[in-house]
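A single protein chain has been removed from this complex, and every other one stays in its place.
== chain A ==
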Amino acid sequence: MDGAKVTPGKTAGLYAGAAVLRLAIFTLLPALPDLLTGRVEISTPVTSFKRLQEGLFLYNHNVSPYDGGVYHQAPLFLPLFSLLPSFSSLPIFTYLLYIAVDLLSASALWKIADSGEAGSSALFTSPRREKRWSGFVIAAAFLFNPFTIATCIGRSTSVFTTCAILHAIAKAVSGAPFGAMIALSFASYLSMYPLLLLPPLVLLAYDRQRPSRATKSALQFGAVCATTVAGVVAVLFQVSYLLTGSWEFLPSTYGVQLTLSDLAPNAGLWWYFFIEMFDSFRSFFLAVFWLHLSSYVGGLTVRIRRQPLVVLTLLLGIFAIFKPYPSISDSALFLALVPLYRHVVPLMRYTFVSAAVILYATCLGPAFYHLWIYAGSGNANFFYAITLVWNLGQSLLVCDLMFAVLRDEWEVERPEMVGKEIRQI
């Protein structure tokens, strides 16, 4: 459409640059990957690469990795990483896999950006849509985002979920609902929480159907999509069952996210809350926290019905704040989608504040963690306080983006209000 023309050479250059940068970090700084793998901001109990290696070791030695408290990741990772040459002898293959996954995510993001869905969806066209960044810029912003690079170097398995989510959106945008549902099923299978993205994704896919084979009834379309997801997830479960020989992977992978039995510190709000929670109220608050997380899906999907991609973006931002084990890779995914809304940035009110808060928390988080765990001169409240700041900063950004998008919609009805002061009643 109207994006800047990108030559194939430029595309290849971007991907090659990102790959070479990552490969250089892997090879020139051999201590850095293990250091980053150990960081709580990058590796959570459900995405840690070290835990994956332990699970793999147990799997290869015929001990069930799910009969223990260490491995909480999806069973299909085990054969995938067993097929690769052993990490201890030939780590380069693992590095290449992670780099390839990052590049795949970037290409999906590029597709989403080039479709122009962010500016003009089927039901709504923004008057500001001309002001946008090309897919090249958005993919570059993703690939060279320090959070994305740190996640890739830390070899967190959340990159696979990120890739699956981005592909699900890209497929939905390009009018392939079936592919979108399969990709979403994979994402849900790997991390469970992407299942909450189903309603907006179905709407997005419904809006962007190819006219040649469009289904008229939204209800019928939704039912087919839901059945597809259920079917693919069921197949994945069955394959996992055949691989591990029992169903005990279900409580060990998804049960841990539901009950938060592993209270390892992370960037989120759950861990310290449930450390300090009174035992008799633990289950109640677990239910409240999950209910809270899923409460946004319905509200956003209904209110911003005309722009399903916005709903997906906002939900990903909310998940990066409120899911049980968030890490900076979730923030990286949200920050990858935010540049799609270049056209509403002038309507945002607190860009400087939220950017400053996020930067502040990024710098102070590791320092405060060090003070607590290693130096012993601070206590747990230091790191807890900085996670509070980090999450407030992110929620400010999400709120602000939501406000900007809604005002952009409203200004179509009231064109005379552009640039005027407004309020909400």
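Definition applied: contacts are C-beta pairs under 8 Å (C-beta built on N, C-alpha and C of every residue); 3 or more make two chains touch, one makes a residue touch a chain; residues count from 1.
Following the convention adopted for this analysis, contacts and distances are computed from a predicted model.
Missing from the rendering is one chain, named in UniProt as "GPI transamidase component PIG-T" (options: "ER membrane protein complex subunit 6", "Magnesium transporter", "GPI transamidase component PIG-T" or "Trafficking protein particle complex subunit 10"). Screening A:Lys50, A:Arg129 or A:Arg306 for touch with the missing chain picks out A:Lys50.
For the chain missing from the display, the contacting residue among A:Leu203, A:Leu300, A:Ile328 or A:Val357 is A:Leu300, taking the whole complex into account.
If you put the missing chain back, the residues of chain A touching it would be 38, 40, 50, 53-54, 56-58, 61, 63, 67-70, 88-89, 261-265, 269, 271-279, 292, 295-296, 299-300, 303, 318, 321-322, 372-374, 376, 379-381, 384, 388, 391-392, 395, 398-399, 402-403, 406-407, 410, 414, 417, 420-425.
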